[in-house]
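Below is one structure, written out as structure tokens; comments come after it.
Here the complex is missing one protein chain, while the rest keep their positions.
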Amino acid sequence: MTEHSDAGTVFASKRYTNWPAMTEDLQAGNLHAAFILAPLAMVLAREGTKPVKIVHLGHRDGTCMVVAKDSPYQTFADLRGKRIAIPHRYSNQRVLIERLKEQNGFNDSDVTLIDFPPPEMPAGLKAGQFEAYIVGEPHAARAEIAGFGRILYYTKDIWPNFISCVLVVTQELIDRQPELVQELVSGITASGEWIDQGPEDQLIAGIYLEGEVVPEDQLQATADGTLPEAITMPRDFGISPRMQAAQLGGLYYGQPTDLLKYVLSKPPDRVKYTDLALNREDFAEIQRYAERLGFFSKRPVTADDPFGFEDYCDVRFERGRARSLPLRPAAGSGAEAPR
Amino acid sequence: MSEAMPEPGKTPRRDKITVEGVDKTFPTKKGEVHVLDGVNLTVREGEFLAIVGPSGCGKSTLLNCMAGFERASGGSIQVDGEEVTRPDPKRVFVFQETGIFPWYSVWDNVGFGLGQMPFEAKDEHVMKYIRLVGLEGFERSFPSELSGGMKQRVEFARALAVEPDVLFLDEPFGALDAFTRIEMRREIVRIWEKTGKTCILVTHDVSEALELADRVAIMTRRPATVHSVLDVDMPRPRDSDDPPFREMKDLIFQVLGVERRV
Amino acid sequence: MSHSQAPATWWRKFALGSLGFVVTIALWQVATWGNDITEVPGPWLTLQGLRELATDGVLWRNIAASVFRVAWGFCLAAGIGIPLGVWMGWNRDVVLFFNPTIQMMRPISPIAWIPFAVVIFGGANFMLAGRILFDASDSSAIFLIFLASFFPIVTATTSAVRSIELKYLRSAANFGVTGLGLFRRVILPAALPQILTGLRLALGIAWVVIVAAEMLGVTSGLGFQVNDSRNNLRMDYVAAAMVVIGLVGLALDMAMSNLEASALARRGMSRR
Partner (left out) sequence: MKLSTRIFLAFGLFLGGITFLHGGLNHGWFADQSRDRLTVAHLPVT
């Protein structure tokens, strides 16, 4: 509960369909908080009309490179002269590719990068529009589940603990309502820890096992989807925090829960939600690649116009007090939590 | 405006409309079209004058000039001594396919020219003319629900409602079937006799002219002028089979240079 | 059709119409046999998706957003387009002044305007009594709908006024009706049928444009629903959204044609 309202703050999730729409809303002042690609956040901090700051990480890893199942490619070197689809010019996937090119001594002409909408990447691979694609989940898992794709690399194979999405907030929000930002960041830290290391036998508020009686006030969903309706989970789905997260994700992502279950469990370290604190070295390295790839072409980083960690990150909110999540023992859970 | 009605049939005294030396040319892409060439014509008050001539000879153009819809290129047209410059509710024009408004009911159409009036007075006035043309009971109907003849009656009622001095009739029965045409001719003569308006009828149907008019002006081919004006002193109601009727008809056809027998 | 036929009975219309409908559904079912929700879905999957979206409430929010934007864009376009069209139709110099510009801008598809729309309207929300009336995506979408509807309406109105039969104008002049009275009692009513046809056409175009316009830069509306479902690998939701787009578009068109019919009811022209 924040100081301003006894009823607590409503953090309303708002789903966008593409990055440009989100960046435009951030620059236009219609949006003050967003999970966004790390390099894109740095570009906004550097060249955006409305200053933003990275206040926390969204998650680590969670990106894979996928090739056709029956294709001969076993390492990145095999992809010399081939086409690779990426989601966005300023995406972290492009930074990962840059590192792979460095490790394998590729120069720019050795591989062709194609900007491609993530949801169409599996179909694009199947249709042979490119030999590999690198994207965040669940679009990598889809090709795998559908049986025509094979994961060539998980992020951990290329760049362990790689930052992919970050939480940015506008400077205006930081100045106007810092305690809101504080509550948001500590909430995200707590839920991250719950997903990765939470108790296996406790259900988070709002989630009920099939057949359990659901208290009346939980039933209706508010118009803008802030207070989630009570979610009933099939008993055989598994009740580990990751499985509960898959159920919650289904509501907010609108994606099939079993797809999210797959992404969050096979293998478990496919995407990480802990250790989300900002650290200087991670960003410095990403910035090095970003500068080399000309992400800051509009306002190049020079000696007398420097661009450092403090210009795009604000660590104050990570040091705030931790927050505890409303958990309750899963009554009659019986079902053994899957490992 | 006195309601003194000269006895029907007797030639009235005063000149109502004088047309002197009127020319009319139309600019077209292919150069000027000379339609009227020195037309002279006088219409006496309360008279029923018919203007006859081959189609395309410019009789409608003359009527439009007299009504003020068109400006004469040369010469002058005067009504009650005043030059005609634009249309006036005192001189109402009745079109071939009726000019009544399909989006208004009969009542609204007939009352169109009356402007701001208290409702009772307007209703009484409108109903008077609806009864005059025999359309009582149809005041709420819309033109699309009426027959050709009934629509023509509405147009007459609308024209008469503003109590004009002059009625211009441009082949008003052209779009009607033969039976309705005869009925409407008798109707217009009855109204003319009852209201004493000055009527000017343009038609290419010589019989129609002779059945209705006191005098018939015969127009030449284009560029047209008035060839001659015949007095039609036949008693009403007129029968087109009477020998004098047929003689005048032959005369007019002769003047027009058109062989009558088929 | 050399011989004259009796008008189709109500029963015949319904039977043939639904037969056509059933055949289409059957073909659709066969063509998409066995597909799951991440491929082109069959009618049954689409129906289920539709039910889910409806019970979830998101469908109604998106329909409201799309119809809201079409309504405002269309009404603004009519509010400005009709008077301008009448003025252009009535005054020769005015049409010479405006027409070249209008005819040049008309073929530019509203979709091309999206980047400008977002920049122009990307800014603040438009508030009313402390509540958001138009948020950023609302106003840019309304702007696009305005453009999509404005040009057909102006063109239709201009030609409507120019093609008013001379005898009506002369009758009015003959009875001394001029100025505002002439517009209100003769010009507008005479031009109304063609204007209404123009409005119906413009509404159809607007509805096609709104879905495309909502694919970018908005976070609600049926266009957003299609794109968002695609991102979430829910092709059943995409198909469901398309069915809804079709139905709502049909409903709007029927509403418009009813308005047109009732407006022209007693003029004998509506029974086209």
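Just so it is clear, A, B and C label the chains in written order, and each chain counts residues from 1 on its own.
The working rule: a contact is a pair of C-beta atoms (placed from the backbone, for glycine too) under 8 Å apart; a residue touches a chain by one contact, two chains touch by 3 or more.
As the structure is a computational prediction, the values presented were derived from the model and not from experiment.
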**Item:** Chain not shown, its touching partners among those shown
**Value:** A, C
**Request:** Give the residue, chosen from A:Gln27, A:Ser240, A:Gln255 or A:Gln287, that touches the chain omitted from the document.
**Result:** A:Gln255
**Message:** I'm checking contacts with the chain that's been left out. Which of A:Pro118, A:Gly149 or A:Pro241 qualifies?
**Reply:** A:Pro118
**Message:** Suppose we count only contacts with the excluded chain; which residues of subunit C make the list?
**Reply:** 60-61, 64-65, 67-68, 71-72, 75, 78, 131-133, 135, 138, 188-189, 220, 228, 231-232, 255, 259, 262-263
**Message:** Under the stated touch rule, tell me which residues of subunit A contact the chain that is not displayed.
**Reply:** 2, 4-5, 7-19, 22, 25-26, 31-36, 58-59, 62-63, 87, 118, 135-139, 164-165, 173, 177, 180, 184, 222-224, 226, 252-255, 263, 271
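What we mean here is this: only the chains that are shown with their structure count from here on.
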**Asked** Farthest chain from subunit B, comparing Cα centres?
**Response** A
**Request:** When you average C-alpha coordinates per chain, which one falls nearest the overall C-alpha average? Tell me, please.
**Result:** C
**Item:** Where subunit A and subunit B are represented by their mean Cα positions, the distance between them in whole Å
**Value:** 87
**Message:** Suppose each chain is reduced to the average of its Cα coordinates; what separation in Å results between subunit B and subunit C?
**Reply:** 48
**Complete:** Note: subunit B residues in touch with at least two other chains are none
**Fill in**
Contacts with two or more other chains occur in subunit A at residues none
**Request:** Can you check the complex and tell me which residues of subunit B touch subunit C?
**Result:** 67, 69, 86-89, 91-93, 95, 97, 99-105, 112-113, 115, 142-145, 162
**Asked** Mind pulling up the subunit C residues that touch subunit B in the complex?
**Response** 167-168, 170-171, 173-177, 185-186, 189-190, 192, 266-269
**subunit A-touching residues of subunit C, taken from the complex the two chains share** = 37-38, 57, 61, 118, 122-125, 135-136, 215-219, 224, 227-234, 237
